[in-house]
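Before I ask anything, let me first share the structure, which is written out below as structure tokens.
Apart from one protein chain that is not included, each protein chain of the complex appears where it belongs.
Labels A, B and C are assigned to the chains in the order they are written; within every chain, residues are numbered from 1.
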Amino acid sequence: MNTNQKALSPESRAYAAAIFSTAPFIQELGIELVDIGAGRIESRLLILPKHLQQNGFVHAGVTATMADHSAGAAAGTLSAPGKKVLTVEFKINLLRPAIGQVLRCNAIVLKPGRTISFVESEVFAINEDTEKLIAKSSVTLAMVD
Amino acid sequence: MNTNQKALSPESRAYAAAIFSTAPFIQELGIELVDIGAGRIESRLLILPKHLQQNGFVHAGVTATMADHSAGAAAGTLSAPGKKVLTVEFKINLLRPAIGQVLRCNAIVLKPGRTISFVESEVFAINEDTEKLIAKSSVTLAMVD
Amino acid sequence: MNTNQKALSPESRAYAAAIFSTAPFIQELGIELVDIGAGRIESRLLILPKHLQQNGFVHAGVTATMADHSAGAAAGTLSAPGKKVLTVEFKINLLRPAIGQVLRCNAIVLKPGRTISFVESEVFAINEDTEKLIAKSSVTLAMVD
Partner (left out) sequence: MNTNQKALSPESRAYAAAIFSTAPFIQELGIELVDIGAGRIESRLLILPKHLQQNGFVHAGVTATMADHSAGAAAGTLSAPGKKVLTVEFKINLLRPAIGQVLRCNAIVLKPGRTISFVESEVFAINEDTEKLIAKSSVTLAMVD
């Protein structure tokens, strides 16, 4: 996967950034874009009480939103100009309860394609000084007109 | 699957209802519990601008949250007293863009278990007078102490 | 899903049948096509010792092969002439140990598409006089030239 070594065009960078800045649900949750590369995205979320489920952990839906959205933007960095990226399906394995102050997500394109891309996202919870992998997601995306 | 014909104990009903009423993220999104049966949950969400992604569709993360949470509560109606239900993993296929005024979700336990349950959720978008299946999810849940 | 009511053209029937008859691995395993409809396939497998894993159950790989292949043929019944059907991804939940004399699979197209179709397969084990659902699979397929 030499996607990371490829140069990222200003247009691709702008498109990926807009996927974050123009999505109301992402703004609502507070998921922030941290870094963009060719075929990769890093995002973060300051965990707030509103993000939790009934046992005090971050809701799987929050983690899934972060994994899916970051994957979409990662695919977007490699998509042809004018194409839109839409999620076809994703799976997420929740490996540990999500507890802490911050979630961090790395999304990396494993197989870019003209019509279908495959991306993996890892979500980590930062609790005090410890960072743990709490979820791994595999995402299939379609490039549409 | 004769789970639907089984009587639902008051304790199980209360536990499933609490999974909705005590989860801050579900309250935040506005996902409402509509109906509870033995091994099944119906929920709904009034679509608001905050739920959308960058192209004006409901964000896949909202749909996934609804599918996962409803699946958890459905499994909760059949879990032993004192057990908590946690999502191990889920997959969601997004079949059509989610456009409309309301999302409706049906979650049904396909295989209940003492330690692991398997649940399917279907999410429909209601747009004016038309209801369409927009997502199908398969969810694995663990029953933990 | 009114796919089942649609008439099945002779060409589509022939293409779906050929997906079974011309696949060496399916012949090798002994998976037989039982019935074809528009958007649906039924298949069966006589369980032999060679299909088992180390604990005496049918290997998950056999069950997955049956679920995936039947899904592909089901999508093939609805694909445009000249298109080939290829699996993009599938997930399978193994609900019970597969024990018995026969496996039976029903694959049904939930959402046909011009470029991507979504199909679900259920696999049942028939043991003496009892048939049990042992696996459920969700399959994404691409229609390619």
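Note that in this section a contact is a pair of C-beta atoms (placed from the backbone, for glycine too) under 8 Å apart; a residue touches a chain by one contact, two chains touch by 3 or more.
On a predicted model such as this, the values are computed, not experimentally measured, just so you know.
> So which shown chains sit in contact with the chain we cannot see?
Hidden chain contacts in the full assembly come out as A, B, C.
> Of C:62, C:78, C:109 or C:143, which residue touches the hidden chain?
The one listed residue touching the chain not shown is C:62.
> Counting contacts across the full complex, list the positions on chain A that touch the omitted chain.
Answer for chain A: residues 91, 93, 95-96, 110-111, 118, 120, 133, 136, 138, 140 touch the chain left out.
> Residue-wise, where is chain C in contact with the chain that is not depicted?
18-19, 22-26, 28-29, 49-55, 59-62, 64-66, 68-69, 84, 86-94, 97
> Identify the residues of chain B touching the omitted chain, counting contacts across the whole complex.
These residues touch the chain not displayed: 88-89, 91, 115-116, 138, 140, 142.
Here is the rule we use: only the chains that are shown with their structure count from here on.
> Most contacts: which chain pair?
A-B
> Point out which chain occupies the most central position, where each centre is the mean of Cα atoms.
Central chain is B.
> Measuring centre to centre with CA averages, how many angstrom lie between chain B and chain C?
28
> List the centre-to-centre spacing of chain A and chain B in whole Å, with centres computed as mean CA coordinates.
23
> Going by the touch rule set out above, which residues of chain A reach two or more other chains?
88-89, 91 - these are the residues of chain A that touch more than one other chain.
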